[in-house]
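Written below as structure tokens is the structure these notes are about.
On to subunit A.
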Amino acid sequence: MRSHVPALGSIVAVAGVLVALPFLLSSYNVSLAAQVGIYFVAVLGLNILTGYSGQISIGHGAFMAIGGYTTAIMSRDHHTNLVVTMLMAFAICFVLGLIVGLPALRFSGAYLALVTFALAVSVPELPLQWSTFLGGTGGVQSTTTVSDRWIYGAAWTASAILFLLAWLILRGRAGRAFRAVRDSEIAATASGIELSVYKTLAFGISAAYAGVAGALFVMATNGFAQPTEFSVILSLQLLIGAAVAGLGSLWGILAGAAFVGLLPKVSTSVPLTGTDHGRDVVFGLMVVLVMLVLPEGFAGLLARLKALVRA
Partner candidate 1 sequence: MEAVTSPLDLLRARGIGFGSAIVVYVLLTAAALTLLVGCLASARFASLTVQGVAVGAAYGGLALALVLIYRATHVINYAQGELAMLTTYVAYQLVQWGLSYWEAFFATLAIAFLLGTALQVAIIRPVQHRSVIATVIVTVGLFILIDGIVNWIWGADIKVLQSPFGTASWDVGGVEIQHLYVGMLGVVFASVVVVWALFRFTKVGLGMRAAALRPAAASLVGVRVEWMLALGWGFAAVLGAVAGLMYEPSQLLLTPTLMQQALVFAFAAAVLGGLDSPGGAVVGGLAIGVFVELLGGYLPQVISLNVPFAFAVLLAILLVKPSGLFGRREVSRV
Partner candidate 2 sequence: MTALLELEDVQARYGPVHALHGISLAVEEGTIVAVLGPNGAGKTTTLRAVSGTVRRSGRLVFAGRSLGRLGPAAVARLGVAHVPEGRGTFSELTVWENLRLGAYTRRGSIEPELERVFTYFPFLSERRKQHAGTLSGGEQQMLALARAFVQRPRLLLLDEPSLGLAPVLVAELFRIVRELNEKEGLSVLVVEQNAHLALQAAQYGFVLEAGKITLAGTSDELQADDSVRRSYLGY
């Protein structure tokens, strides 16, 4: 995304495929493709945080939860248009992300991981505590439900828009600042980059993206927002997706999103045991193997292939 704008040709190709897919696939597969779109948005946001500004968060599932509950509650209480709720989720999570990002400045590395981990564990507990407003274990049901195709369209449209937004941000001053921070905080500060501003900004942006993904997520599960949907595992999956994606490539993000969106579902049908646990074994193993083989993620693989082709 920084040094290689995906060639116009590949963008058109991807767009073309995406437009055609709903007409070619069964309803179930369309919903799977929609899931990938949802993860695309979330992974894109997290990739900005971890890849570009170098901060690791295992708590972005919490922002998805907040975005998801926003949608459900606004729909339940005010019958708000779903697209509007997505915008609200974006805004609310952006602000919350800035708030979280601010104290995170004092922490680095492992400490930040713990703080975001705390978020991931705590936020899903909140509905259980304030069950009248937030629905408790029963969850919150929005009044409008949508079809798989609607979700598919919404997810990938949002992906396209947010990808463009990310591209615009990253090629500008903010992007340069992010990269400077990631490469060397000390050098970045020395060259006058206001660290706190950009680190907090990165947090806000990634949280906003996760919020939108959460809104779509809830819509995809029949408009039902439930605490169990947003467990710590979700945050881990997002981080895995961001890592598999690697840095600086549209295809990487697609790969990352597909990896966490599809692999768990696909590995259920692996004849290991056919149970949920077969899924975990395969998924876990794949995560470990992929990271061993591609520590720089899919984007790293592409970069190496390009270098090979040039040579």
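Per the selection procedure, all candidates are chains of the complex that A comes from, given by their letters.
In the analysis below, a contact is a pair of C-beta atoms (placed from the backbone, for glycine too) under 8 Å apart; a residue touches a chain by one contact, two chains touch by 3 or more; residues count from 1.
This structure is a prediction, so every number in the text was calculated from the model and none was measured.
This complex places one of the candidates 1 or 2 in contact with subunit A: number 1. Those residues of subunit A whose C-beta lies close enough to touch candidate 1 in the complex are 50, 56, 58, 103, 106-111, 113-115, 117-118, 121-122, 125-126, 128-129, 185-186, 233, 236, 239-240, 242-244, 272-273, 275-288, 291-292, 295-296.
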